[in-house]
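My questions all concern the structure below.
All protein chains of the complex are present and in place, except for one that has been dropped.
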Amino acid sequence: MKLVRDVLDKQIRGRDGEKLGKVDGIILELREGEPPRVAYLELGSATMARRISRRLERWAIVLNRKLGVRRPRYRIAFDRVLAYEVDVKVDIDTRTSPAFAWERWFRDHIIRRIPPG
Amino acid sequence: MTFRHGVAAGLLLILSACHRDEEKDTRDKLRSWRSTLELVRLQREQHNVPAVYAKQVVDQAIDDVSKEFKKPHERATREEGERVLALAAKQR
Partner (left out) sequence: MKKKDLMNLTLGIITSIGGFLEVGSMATAATAGALFGYKLLWAIFFSTLGLIFLIEMSGRFAAVSKRALADAVRERFGFVFTIVPRLLEVLVNLLVLAAEIGGVCLAIKLVTGWPIVALAIPIALLLWLVIWFGTLSWIENSTAILGLMTIAFVVAAWKLHPDPHELLRGFVPSRPSEGAAKYWFLAVSIAGSTISPYMFHFYSSGAVEEKWDEESLTSNRLTAIGGMGFGCLMSIGVLIVSARVFLPLHIQVDSYEQLAVVLSPVLGRWGFPLFAGSLGVCCFGAAAELALSTGYLIAQTFGWNWGEDRRPLEEARFSATYSIVIVLAAVIMTTGLDPLKLTLFSMALTAVILPAVIVPFLLLVNDEHYVGKHVSGWIGNTVVVIVVLVASVIALVAIPLELAGGS
């Protein structure tokens, strides 16, 4: 597996097939005397923003905190990855996942109020 | 002194060229609107276009030509502009 080519920026789907987001970051665990291990996939606006600049990352964190919709970052343990050929399929129920919070917020606060959303 | 004269002459040349182009653009526009008004009048007589459309063309022509004459123009151009406006007013 080539992490950047096969995992980073790839579409993540939950076990129900719904789109959870993109792999915005990869967290490696450094171990003494052993090669690094992929510990988590990370998604979120703060992770995306960090790839552009630290200042943008701070703004993303403040914005998420003020809006209170979801955490600015969300991690998925790498051992939950089921497949990564076309999309990265993870063993997570999308509908209840905190990573899906913005989708739920838009659905409940905007779309549901428009007939018949 | 020679350098300043050269810059001034160059600026005059550019300005006069721009001025000539603007005159030509305005005359082309006037000719275009004159022909458009004639064409629409003819089509209106043949009942090929509705009155509501013909009115829009006349209004647009008056609007466009009037905007042109907020800038200074040569006498011949102004006179042509007045003829186009008169033609449009007749068709209103």
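Here the chain labels run A and B in written order, and each chain numbers its own residues starting at 1.
We adopt the following convention: a residue touches a chain if its C-beta (ideal position, glycine included) is under 8 Å from a C-beta of that chain, and two chains touch if they have at least 3 such contacts.
Every value quoted in this text rests on a predicted model; they were computed, and no experiment measured them.
Peer 1: Using the touch rule from the top, list residues of chain B that touch the missing partner.
Peer 2: 18, 21-22, 25, 28-29, 31-32, 35-36, 38-40, 43, 46-50, 52-53, 55-57, 60, 64
Peer 1: Where does chain A touch the missing chain, residue by residue?
Peer 2: 4-5, 8-12, 18-22, 24, 43, 48, 51-52, 86, 102-104, 106-107, 110-112, 114, 117
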